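All protein chains but one are shown at their positions in the complex.
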Amino acid sequence: MSLLHRGRWITLLGLALLAGVYVRALAFTPVERLQGPAQKIYYLHVPAAIWAETAMVLVGLGSIFYLFLKDRRLDRFAAASAEVGTVFAAIVLTTGPIWGKPIWGTWWTWDARLTSTLLLFFLYIGYLLLRGAVRDPALGARYAAVLGICGMCLVPFIHLSVYLFRTLHPQPIILKPSAPSLPGSMLATWLFSLGVFTLLYVGFVTQRYALSLLWEERNGA
Amino acid sequence: MAELLRQAWAVARKDLLLEFRTRTAIVSAVVFTALVLTVFNFGRDPTAVSALDLAPTILWVTFTFAAMLALNRAFQLELENQALEGLLVSPLSRTSLYWGKLLANLAFVAVVESVGLPLFVLFFNVPVGRVLLPLVAVIALATVGFVAVGTLFSALVIRTRFAELLLVVLLLPFLVPPLIGAVQVTARLLGDRPLSEAVGYLKLLAAYDIVFVSLASFLFRFTVDE
Partner (left out) sequence: MLLAEGLHHAFGRVVALDGVSFSLAPGQTLAIFGPNGAGKTTLLKVLAGLINPQAGSARVDGGRRAIGWIGHQSHLYGHLTVRENLLFWGSLYGLSAARRAARAAEVLARLDMSDRAGEPVWSLSRGLLQRAAIAKALLHDPAVLLLDEPFTGLDLAAAGQLRVLLGELHDGGRMMVLATHNVDEGAELATDVAFQRRGRFVHFAPRGTRGAAEIAAAYRRAMADG
């Protein structure tokens, strides 16, 4: 089975399971007392946010190894991870306001977490623009790697600003130093969803990777 | 190390000499700063928002925009007669080239800021006398960080189409942490709050400087070679 097909199957499986997440979230997980049904978006929002950020870190790691090993597979992976990260950041930026309207009473607030995802999104856009702006592929890969590494190092600084800047955002519920404070069934649904997003990330990246491989073969590069 | 600094100084000195000869860029940047400060004055409602509330934001947006002009200039001037190629053929180390450019950029931005700050005080009637020294220290701390990243990126975009525009797009996300830090510390200083309230932001600024100056010094060698 070709890489492209494998990626396609992983993605399809991920999408099917995502439907499963929502069946479970809507039918078998209790409605949150204060937020009501709007909270259901949380199962989409937070895993997407986690993977949008993780993708940037993986772009950075791929870039470091690319600069040293000059292995084009690493560059292809970094490029694929950046595109998938862009999509996930877009999901976060779409679901955030949808949740924010009923809960905060406004579509957009300059809340630090939403802002930092927006910055991450801009970072991705810049990365993709830079890749497109250089004609020689080897040069473009090297430039993108430099930006990818800087981007990875920027992520913790964006996070630091989250804790320093006053924020409207619900504080982290699961990924915090003390034990998770989510009821068991919600936690189970959430973990299920995180797993599904992991699968989706792998599926998307595999497909994108396979496509750039095909593109390079077609263009003889 | 001594050789590294000697070469960096040679590059910075040459850049500043060139700047001194033409003066176009520095005069434009200073005028630009004055214009932005003027525009800000008309862009607020003086009865609704006091100058002091808005002052830190005005100061830092002006400084970061002016700095971008300087950054675009840094490697543009090496394109004349392909001098950059000459630098790369010479024994000049890539790190020295980066530090030379960083030094020249910092000098350039420092000149713009030292004109911008008095204008800012004059236009917005902000009392800075008592906090002048810490304020200058904060300006230096924040400026080093974003100019370090900007110098790296200006080398990154030099061989791309739409270099000036791309530099701004790439740089803006990286401006935000130092901008937030600088605005918050400046606000505490101007509001006569104890500096202990701003320790977190000062640490953020210092950490940003250390991380990105070292990272850019290391990564620069991957940007200029063809």
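In order of appearance the chains are A and B, and numbering begins at 1 in each one.
Definition applied: a contact is a pair of C-beta atoms (placed from the backbone, for glycine too) under 8 Å apart; a residue touches a chain by one contact, two chains touch by 3 or more.
On a predicted model such as this, the values are computed, not experimentally measured, just so you know.
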| task | Sort through B:V27, B:A83 or B:L195 and give me the one touching the missing partner chain. | result | B:A83
| task | Would you mind spotting which of A:L12, A:V31, A:A138 or A:L214 touches the chain that isn't drawn? | result | A:A138
| query | Which one touches the absent chain: B:A10, B:V27 or B:L195? | reply | B:A10
| task | Could I get the residues of subunit B that touch the absent chain, sorted low to high? | result | 3, 6-7, 10-11, 14, 17-18, 21-22, 77, 80-83, 85-92, 225-226
| query | Residue-wise, where is subunit A in contact with the chain that is not depicted? | reply | 135-138, 219-221
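By our rule, only the chains that are shown with their structure count from here on.
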| Residues on subunit B engaged by subunit A in the complex (per definition of touch) | 149, 152-153, 156-157, 159-162, 166, 169-170, 172-174, 176-177, 180-181, 184, 200-201, 204, 207-208, 211-212, 215-216, 219, 222-223, 226
| What part of subunit A is in contact with subunit B in the complex they form? | 67, 119-120, 122-123, 125-126, 129-130, 133-134, 139, 142-143, 145-147, 149-151, 153-154, 157-158, 160-161, 164-165
